[in-house]
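Every protein chain except one is present and positioned as in the full complex.
Per-chain numbering from 1; labels A, B and C assigned in written order.
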Amino acid sequence: MRFDFTPEEQRFRDDLASFLNGALPPGWIGPADESRDDHWQLYIDVRRGLADRGWLTVGWPKQYGGKGVFPITSTIFAEQMAYHRAPGNDRFGTRMIGPTLIRFGTEDQKRRFLPPIARGEVQWCQGYSEPDSGSDLASIRTRAVQDGHDFIITGSKIWSTLAHRADWMFLLARTDPDAPRHKGITMFLCDVHSPGVSVKPILNMAGYHSFNEVRFDSVRVPRSQVVGGINNGWSTGLALLNFERSGIDYVGWASRTLDDIAHYARSAPDPDSSSLIYDPLFSAQLVDLKVEVESARLLTYEAAWQQGKGEASPTAASISKLAASEVNQRVHDFAVEMLGMYGPLAPGSDLAAFEGALLKLRLFYTSGTILAGSNEIQRNIIAARGLNLPRK
Amino acid sequence: MRFDFTPEEQRFRDDLASFLNGALPPGWIGPADESRDDHWQLYIDVRRGLADRGWLTVGWPKQYGGKGVFPITSTIFAEQMAYHRAPGNDRFGTRMIGPTLIRFGTEDQKRRFLPPIARGEVQWCQGYSEPDSGSDLASIRTRAVQDGHDFIITGSKIWSTLAHRADWMFLLARTDPDAPRHKGITMFLCDVHSPGVSVKPILNMAGYHSFNEVRFDSVRVPRSQVVGGINNGWSTGLALLNFERSGIDYVGWASRTLDDIAHYARSAPDPDSSSLIYDPLFSAQLVDLKVEVESARLLTYEAAWQQGKGEASPTAASISKLAASEVNQRVHDFAVEMLGMYGPLAPGSDLAAFEGALLKLRLFYTSGTILAGSNEIQRNIIAARGLNLPRK
Amino acid sequence: MDFDLSETQELIASGAREFLAARVSGDLVRNIAAGTGSYSDSWWRDVTQLEWPGLLVPEELGGAGLGFPELGALLEEWGAVLAPGPLLETALQGASAINRFGNDGQLKEFLPPIAAGEMIVTPAVHEEQPAWAHISLNASARFINGRWTLNGEKRFAPFAANANLMLVSASTGPSADDCTLFLVRPEDSRGIELTPMKTAAGPPLSRVRLHDVQVTEDAVLGEVGRGQEAIDYLMLLGAVGRSLQMAGAARQVVNMTVDYVSNRHQFGRPVGSFQAVQHHCANMAVAAKGMALLSRKAAWTLSEGSNPARAAAMAKVKANRELPYVCALAHQCHGAIGFTWEHNLHLFTRHALHWRSDYGDTNYHRKKLMTEASA
Partner (left out) sequence: MDFDLSETQELIASGAREFLAARVSGDLVRNIAAGTGSYSDSWWRDVTQLEWPGLLVPEELGGAGLGFPELGALLEEWGAVLAPGPLLETALQGASAINRFGNDGQLKEFLPPIAAGEMIVTPAVHEEQPAWAHISLNASARFINGRWTLNGEKRFAPFAANANLMLVSASTGPSADDCTLFLVRPEDSRGIELTPMKTAAGPPLSRVRLHDVQVTEDAVLGEVGRGQEAIDYLMLLGAVGRSLQMAGAARQVVNMTVDYVSNRHQFGRPVGSFQAVQHHCANMAVAAKGMALLSRKAAWTLSEGSNPARAAAMAKVKANRELPYVCALAHQCHGAIGFTWEHNLHLFTRHALHWRSDYGDTNYHRKKLMTEASA
């Protein structure tokens, strides 16, 4: 049992932080809006800079372009990226399809797809949800019909973050409509620039473009781009979600905003005290959130620790995601509230505190308890798989 | 729309308060432990005193010994009784079986059973739950078999508050074992002193005797003591629960304890302030709870108002019970916590604040969110009947 | 106690529901939230046709002579659809403050045009710090040659670009308490410069810069140096009005959510049949109902009860806590679709954030209650 980082981990953390401080524009508040070309360029530059240092895929095995380190280091990476609100962390490639290919991919797939991710040259996106399939993923209706050496894909995917900037998508499609719903699904890798793929932006509630709807109109995908076997997409797809599921991003975001608001409070005037930081109603809420963020952080690092031991517990990841996504919402709600009348001022207002970033984040993180398996689904998982509670 | 009491209501409230101040022993902190003979005597005296003034059944129609006033007055009555932590409020008689008989009873039953309740001469208790039937009341197994003009009852009832002091019990028993589970149940009135009835005390978690298990070993009950028709006990029984269900007792208890702890805080030393009341961490929690108690109070009075208009909404009662029972627990948990190391001192310790009463209440009110339909059941009711959410 | 709306209140509420459902679309609100839409004169003209701005104005001055609970019934509906327009500012704050603090001449000058829908009022009382913070004002007014000259900057003035009457606070003496409230007509005054403040949602706000703005002695509302009382009253009215709007919004969010989960299917059944979703909805409904009762009580207390500041603080604390909570649960129940710009749900979340910050944030009202509890 130990709760500090090893000297190597600490050094990595410091090096990463100083890289980011250099790579990000001075006074960078974030968050990035990747639909803006300047922000997308920053994303690409940071991603490449991270890749050049071997950090983008630091947890991957060495033969695929990683450093083969324990998942704690990957967690440090994600936490620092989130803390700096840094763009360039291609989690679809590095944390989702990458580990999935390492475990389930063919040798050809590994050789073809992994190095470009590790080199920071490509962008991936996800094709899971459909307009009528949200929490109930097994109900997807996108079809893939075999045609010689290819599959022809037709259907519609939704909530595909960064699809408008992506090169590749991993997606689930139904290959056997007659099989039981979990049995006839297959995972494909699809070039987003293939004929028949169209990407339609969806504006999110924070007012910018991160999601997309992606339509597939008879899109041809070679059979060599099936991952994990035909009709085996459900288990491959769930394994991928487990790679994804972690609270670490939320922990990093929440820590940063707590630091921001505490810093703000030191100079903010307060009617009753010399500054807001000395207002006990402010600081009591601040420290309560600090306790919860620390709790979520430990839960998250513990999940990574278990994963590193090869004991990838779906429950640990669910607990981490649940706790971290909820405290992250509380933190941002608190921060905006503590900015008083300046809190709801929008980006673009010269009087908006933090250039309106905290408001934008407050709105954006509404998604944290919904995406990647809603927190209700996480609680179901914890109850069923962690506590073995009866289903009926 | 008005939010104050009428002059008559206000006068009733004042008269009741001064009666209670006179009837209760000087410095009465409560709560009563009716298994103690002195407290039971106090219970009887107060009940009789209230009855003499026509207050015990103030909301009943005049012909049955009430004053026929609007339910707001009954709510004032219950709130004041709770606020004073006064014994003598026979809610099983006055709020449960009484209104049930007024609505569903035969003329004979009304003449026989209502006047003694109104005169404060009898004590009633409830026989609904069974060891294997808690939330799932329709699964009761106590049997009642017709035998000439009588029924023979056999089975076991549990959680019967005050059965050890009661004269009569209203109970549900299964009269048609072959009918669908909601269809074969009948409500009976049973003399607790009948041959074959045995009462076994159950000590509660606060350490005293309020509940009982009541066994029925071939207990003979005349058919004239069936309420609401044979095999019609489910709807009669649910109607009774709706008469019972109100948050008002919790509101009264919570208000009193908030006043108590605020009073305590005025003189309690505090390391950081002149007294605890000036500690912002104390007073912020105090006022948050005051807001919630006020909200629960209004929800409760609104439910009574609707009932008075003949629009007895099951949802209004459920909302009132839900909100009030939860804030009451929060209030008592807060109060014990604010007493610091003196909070967990037990009754009998000379240093215990409030003679240990707040601790005892903190423990006892654990039951508030469970009894009379757990709050999970209340939420189900609100969702299904109030919001018309689909069942499947 | 009587929890029913009176006949008049019910008439106002049902009329408002009907009118507003027809006239206020999500797009109208969304475009204003995006800063791309604007407040529409024609829509406001139609509002004024309903004589809502004059609900509180005495009958002899052309109004309906009704009380706060009647206007409150309207404000709940106004909040339920997030209706844009200076109703709270004009009908509640403007009419009441002038009625209470104005002299006969001012009553006759300002209340009839308010009732007639010809005058839009806005309070311009915040500066760097909100007016309820009781921090001494930087804006100042000097009395020279029989006229007052105003200088300084006010912030967060709602609908200022549309207003033809501003209630402007300015320092008129050395102490923090020496402040005075002025009735300023922008049309007749030189030296007023407005800059929009871009907001998440809620009323459009402006910075109001005052450069040697001159007004006559008649422009003083109440007494010189006694403006704090009127400002406190404006804040009190704002808190009650907002609480009512927030209660209406919460009710609407509950209804939207119940509709959605009743119709959205996942796992072969309506989402609303899952117990977790049902309990979310039940919690939302309880919260919304508590908000409604506390805010209605606050409105009633303004008219008839004692200690309206306490009732207002309770209502606003409750509303500030519960509306964001209700919206958060609604987002849980809606899932991804509620996270889109096109969906109306986030407009409620945005308004919740704005509304909880003005007319006393949560900690301000908690502190008021704390002071009272320890008195």
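Worth a mention:
Going forward, contacts are C-beta pairs under 8 Å (C-beta built on N, C-alpha and C of every residue); 3 or more make two chains touch, one makes a residue touch a chain.
This is a predicted model, so every value here is computed, not measured.
Here is the thing to keep in mind: the chain we left out touches A, B, C in the whole complex. Check A:Leu20, A:Leu322 or A:Ala372 against the missing chain and you find that the one touching it is A:Leu322. For the chain left out of this panel, the touching residue among B:Ala144, B:Ile158 or B:Ala304 is B:Ile158. The missing chain, though absent from the display, is touched by one residue of A:Thr94, A:Asn212 or A:Ser283; that residue is A:Ser283.
The chain that is not drawn here is touched, among residues A:Pro26, A:Pro180 or A:Pro390, by A:Pro390. Contact with the chain not shown here comes from a single listed residue; of C:His279, C:Lys316, C:His346 or C:His365, that residue is C:His279. On the side of chain A, the interface with the absent chain consists of residues 1-5, 9, 72, 262, 266, 277-278, 280, 283-284, 286-288, 290-291, 294-296, 298-299, 301-302, 305-306, 309, 319, 322-323, 376, 378-380, 382-384, 386-392, using the contact rule stated above.
Listed here are the chain C residues that touch the chain not shown: 274-276, 279. In the full complex, chain B contacts the hidden chain through residues 129, 132-136, 139, 158-159, 202-205, 207, 211, 269, 271-272, 279, 281-282, 329, 333, 336-337, 339-341, 343-349, 351-352, 356, 359, 362-363, 366-367, 369-371, 374-376, 379.
Note that only the chains that are shown with their structure count from here on.
Across the assembly, chain C contributes residues 277, 366 that each touch 2 or more other chains. Along chain B, residues 280, 284 each make contact with two or more other chains.
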